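The other protein chains are all here in position, but one chain of the complex has been omitted.
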Amino acid sequence: MFEDRRIGIALAAPAVLFVMLAFLLPVGILLSGSVTTPGGWGISRFTTFFAEPLYQEVVWRTLRLGALVTLASAAIGYAAALAIVDTSPATKGRLVGLFILPLMISPVARTYAWIVILGRTGLVNQVVTGLGLSDEPLRLLFTETAVFIGLVQLFLPLMVLSLVSALENLPADVVPAARVLGANWIAVFFRVILPLTREGLVIGGTLVFTGAVTAYITPAVLGGSKVLMLETLLYQRVSVANDYVSASVIAVILIAMSVAANALLKRAAAARKR
Amino acid sequence: MRYAGHAVLAAVVLFLIGPFLVIAAAGLSAGDTLTFPPQGLSLKWITAVFGMENFRQSFVLSLWLAVGSTALALLFGVPAAYGLARYPVPGRDFMRSIVFTPVIVPGIIAGLALLRHAVIPLGLPVTTALILAHTVLVVPYAVRVVTASLEHLRTDVEEAAVILGATRTGTFFRVVLPNIRNGILAAFILGFVTSFNQVPVSLFLTGPGITTLPIDMLASMEFVYDPSIAALSALLALMSMAIVMIAEKMLGLSRYV
Partner (left out) sequence: MSDRNFLTIEKLTLAYGGTVAVKDLDLTIAEGELVALLGPSGCGKTTTMRAIAGLIQPRQGRIVLAGRDITHVRANKREVGLVFQSYALFPHLSVFENVAFGLRLRSVARDELEQRANEAIGLVGLKGFERRLPRELSGGQQQRVALARSVVVRPRLLLLDEPLSNLDARLRLEMRSELQRLQRDLGVTMIYVTHDQSEALALADRVIVMRDGRIAQQGTPADIYERPSSVFVAQFVGFENIFKAGQWPLPDERDIAALAWRPQAVVLGQGPHQGRVLGASYLGDAVEYLIETPGGLVKAQTPASARRFALDETVSLDLPLASAARLAGQ
């Protein structure tokens, strides 16, 4: 009954064509702008882009923040996920819900909270000046640290959820078995838990890294023009200078980063498995 | 070991949820500037937000945009998910990956590309452009969630319907649709939330006068120092919380995230 492939094609065609026309085509044209030079094709747009120290710094910062946010999320994520799977099923369900919830809330609202906390008259500065630790308010906003904190808060749930599902699929009794064989907790983590949950770590890591390097709201609100990341730089180049050439170069870099992160993490997982 | 683990978990939860409490408190401030702790509690700014014309307009646009683009995405996505799940379509994996590309490409690029190479050349109005962009963004979610729920429905159930006399179309509406209803509702909620909260895709497509709520909020942050945005953020968080809780009760939304 489901033999007729023409029916399948007819059903899938509208969605596929729609995505191709309304998305892939314009994106393709935009990206092609990065390799079109006055004289034809070439990579001169990229060499010009990378010759600019400010841009170099932004690329480097984006990568650095992406890596740091991923590392921090992995470390915190393991601690939280291990504690979550250790609870009763009912509690576990509620905790998982607690980690899903923030994902559904507007990132603008989530990021704005940090202005209230880190601002000149915000929570942290009230405490710091109140305790007399500093005479005048600390400048916490528009720093790389603020962006880092905001990004971790935004993407940590993705890591925790991936790790929880990986830990749930851990074969029963492997941890007690390792303990009985005399392994301490550090050995259990690095020799048993980590290898067996690598896939969850890879999935979570990819989600967090790509989320962080392609974030717009967090660097825009908490970093401003002082702490530019690639997306905020792209926005600035287009809205301030109508610089579509740099925009297309940044677009290629962003997509390359996402794709590379996927490939790299996949390979890392495959290599460790062997 | 156990207590240490629980202490870490408590700290993590505080880190995730705490900011919402802070912003809710700031939104309930009785004062005129954004401070924490708030200068006295009142519903002053909460009620004030409802009276702000710009936020009201952008909220309505965001709402329609989320409903409209999610509905459109489902119109594209449900048949595609069904066709690709059931029929031996040549290049099925390729078609699936085409449909999923909007997830991989950063939204800001999609928005800029659409603006430069579709909206401007074709002279599309702002709302059409926004609908197009948001629909593209939601299609992958629709396809993914509906595909997952189709996998729970055995194909021989559909064959049974046909043998009992139903047409293909009749089978889809009488048998398939009622059984994937929860998946479609889940896709709708995910799509709605994704579109409603979307910023990067809309960034280049909105303009003065016609803007979505999150972008309106981002723009207002630059010159608004009173607690109104905090109040609005708290309201949005509350709305999402209500949606998630209802959805979880009704459908077990967490299975689809």
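Here the chain labels run A and B in written order, and each chain numbers its own residues starting at 1.
As a working rule, contacts are C-beta pairs under 8 Å (C-beta built on N, C-alpha and C of every residue); 3 or more make two chains touch, one makes a residue touch a chain.
Nothing here was measured: the structure is a model prediction, and the numbers come from that model.
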Among A:M1, A:V128 or A:L196, residue touching the chain not depicted: A:M1
Candidates B:I17, B:M52 or B:A166 - the one touching the absent chain: B:A166
Residues in subunit A touching the chain absent from view: 1, 3
Missing-partner contacts on subunit B, residue numbers: 153-154, 156-157, 159-167, 170, 174-175, 178-179
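Operating definition for what follows: only the chains that are shown with their structure count from here on.
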Whole-Å gap separating subunit A and subunit B, where each centre is the average of the chain's CA atoms: 18
Residues of subunit A defined as touching subunit B within the complex: 1-5, 7-12, 14-16, 18-20, 22-27, 29-30, 76, 79-80, 82-84, 86, 95-110, 112-117, 119, 121-123, 126, 153, 156-157, 160-161, 185, 214, 216-217, 220-221, 231, 234-235, 238, 244, 247, 251, 254-255, 258-259
Subunit A contact footprint on subunit B (complex, rising order): 1-2, 5-6, 8-9, 12-13, 15-17, 19-20, 22-23, 26, 33-37, 76-77, 79-80, 82-84, 86-90, 92, 95, 98-99, 101-102, 104-110, 112-114, 116-118, 132-133, 135-136, 139, 143, 155, 158-159, 162, 168, 193, 196-197, 199-200, 203-204, 214, 217-218, 221, 229-230, 232-234, 236-237, 240-241, 243-244, 248, 253-254, 257
